[in-house]
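A single protein chain has been removed from this complex, and every other one stays in its place.
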Amino acid sequence: MTNVLINAPKAAKKGEVIELKALILHPMESGFRPGTNGTIIPRNIIERVVATWNGKEIFRMDFSPAIAANPFVSFFAVAAESGKIAFRWTGDEGFAVEESVAIDVA
Amino acid sequence: MKVSRSKSQSPLTLPERMRWRPALALLPVVFAASFAMAQAGADKSASDTRRSGYQDMGAALQKMQDDDTANPGMLYVQLGEQLWAKPAGAASKACADCHSVADMKGVAARYPAIPENSDRPIDLEGRIQLCRASHQQAERLAPESRDLLSLAAFVARQSRGLPIAPPDDARLAPFRSEGEAIYRRRQGQLNLSCAICHDDNAGKKLAGVTIPQAHPTGYPIYRLEWQALGSLKRRLRNCLVGIRAEAYPYEAVDYVALEVFLMGRAKGMPFEAPGVRP
Amino acid sequence: MLRASLLAALLLMPLATAGRAQGTSAGTPVSYTVVDDAIPRPLTASPGDASRGRAIVANRSVGLCLLCHSGPIPEERFQGTLAPSLGGAGTRWSVAQLRLRIVDGSRLNPDTIMPPYYRTTGLVRVARAFEGKTILTAEQIEDVVAYLATLKEQ
Partner (left out) sequence: MPGPKKGATRRTFLAGAAVVSVLPLGAARATPEAMAAAIKEVVGDKPIREGRVTLDIPPLSENGNAVPLTVSVDSPMTEGDFIRAIHVFNEKNPQPHVLDARLGPQNGKASISTRIKLGDSQKIVAIAETSKGEFFSASADVIVTLAACVEDLT
């Protein structure tokens, strides 16, 4: 099941600054919260998201447990060339999800 | 697309996932109607003092709900869209084999309703469970499970912007009365009723929180307190816990009666699902 | 007027007696006597402590008071607007009147939204965890009364 929503324009003019937004389903369990039995629920967070444009890194963000559940991130990028914008989230318990969208740059 | 997890939880094969990508990409376009448009299009007279909980939220949360690319409820709508098309149960049938997505327009805005060959109302989640049992021959989904909420969110999303329109069915009247009786009954150690807070004191502050009028305009909602999507039943349970009353079990008919009453009370108000609430 | 109040007190007596019959374990109400619109005698042998009472009032999950009321407790930022400010409560009411209003305000106004802090009967669908228990203990009620009595300023 796809647990990711990426929002990026389908097409952009070369040199245009576009906004990229991404949402991912993840509990971001902080490791500070007691569960129903009173013991602390183990930490389970996404630690990092890296965005690439045709394989070249354009943005990364390291998360702490203070990032909200189902993390949302948005940033900007200069439309340089047609191709693939990919997001890769990695974190605790071997979490690794990659998702990409295509963009036409003219 | 690549999904790798040490504890893999993806029941779909890769080709299946690929197949649904184009539909997913269309999501924001298909459902672009904003809540502002919904408000404008709603049939509300000037003397109507009813307010959606949306109107009691700050600008930041209103924006979170309105922007489909920022509303976390849309993650579940997307999951629901995938489940909608996925065969399930012994009949190996998908929702999509019987219904078009377009047919779902307005459905969530008129539930709870009494299904064929029955004399009792069921809510939207109940309708999904009934379809699973009778048409898909699939097991019941657990209350508040991600799959059930996602399917409900996907169906509810098709009614965004439409006025809440309970069915004109006289058989619902006794259930509406029962729901109203529960709404007005004092319960729990704190001896409070729904009406005491949400009719008599709506708009005032309970601690720092504005008490809403309790119109179920956006269910299932993404509640920040839950950090997840949840049903109207879960929200009702929260209130019951708050007044230290024994919550009804999820299967209780009492909830459906309350839902019939509340949806009747919100008749004509625009449907917002998936709503975002604090 | 006085006769009517006394009559009311007498009518309420059987309820109080019934309370006593339930025993004295923690959470089970001790009996009390309503005179006019007040409970003149403390619920406990030792007097309430105003500073403990303040802490109970300030605590959202113990006293619950600030969910509905505001009060002169500046460190608690979010206070309710459903009910009158607690400021001046000690001027508006006597200790005995405060006691009844907390113990069971519904005896004075059946439509009150004030929860009955010291009643276990006549309640519907109480959560199992709270069944047969009062919201506050007799000691806590006396502490809260002692605190509210100190609130002389509006």
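First chain written, first letter: the chains are A, B and C, and each begins at residue 1.
We take it that a residue touches a chain if its C-beta (ideal position, glycine included) is under 8 Å from a C-beta of that chain, and two chains touch if they have at least 3 such contacts.
Small disclaimer: the values here were computed from a predicted structure and weren't measured.
Any idea which of B:61, B:91 or B:130 touches the chain not displayed?
Hidden-chain contact among the options goes to B:61.
Which positions on subunit A touch the chain that was left off?
Where subunit A meets the chain not shown: residues 17, 21, 28, 30-32, 34, 36, 40, 43, 53, 56, 58-69, 71-78, 80.
For subunit B, which positions touch the chain that isn't shown here?
Given the touch definition above, subunit B has residues 57-61, 63-64, 72, 206-209, 224-227, 237-239, 241-242, 247, 278 touching the missing chain.
In the full complex, which residues of subunit C touch the absent chain?
Against the left-out chain, subunit C lists 60-61, 67, 77-78.
Criterion: only the chains that are shown with their structure count from here on.
Of all chains present, which has the mean Cα position farthest from that of subunit C?
A
In whole angstrom, what separates the CA-based centres of subunit A and subunit C?
53
Can you give the whole-Å distance between the Cα centres of subunit B and subunit C?
The mean C-alpha positions of subunit B and subunit C differ by 39 Å.
I'd like to verify one number: the distance from the centre of subunit A to the centre of subunit B, where each centre is the average of its C-alpha atoms, in whole angstrom.
The separation of the two C-alpha centroids amounts to 27 Å.
By residue number and range, which residues of subunit A touch two or more other chains?
none
Quick one: which residues in subunit B touch 2 or more of the other chains?
none
Which residues of subunit A touch subunit B in their complex?
Interface residues on the subunit A side: 1-5, 7, 21, 23-25, 27-28, 68-70, 72, 74, 93-101.
Okay, in this complex, where on subunit B does subunit A touch?
Residues of subunit B touching subunit A: 1-7, 10-12, 17, 20-21, 24-25, 27-28, 69-70, 72, 74-76, 78-79, 82, 227-228.
Within their complex, state which residues of subunit B touch subunit C.
185-192, 196, 200-201, 204-209, 211, 240-241, 244-247
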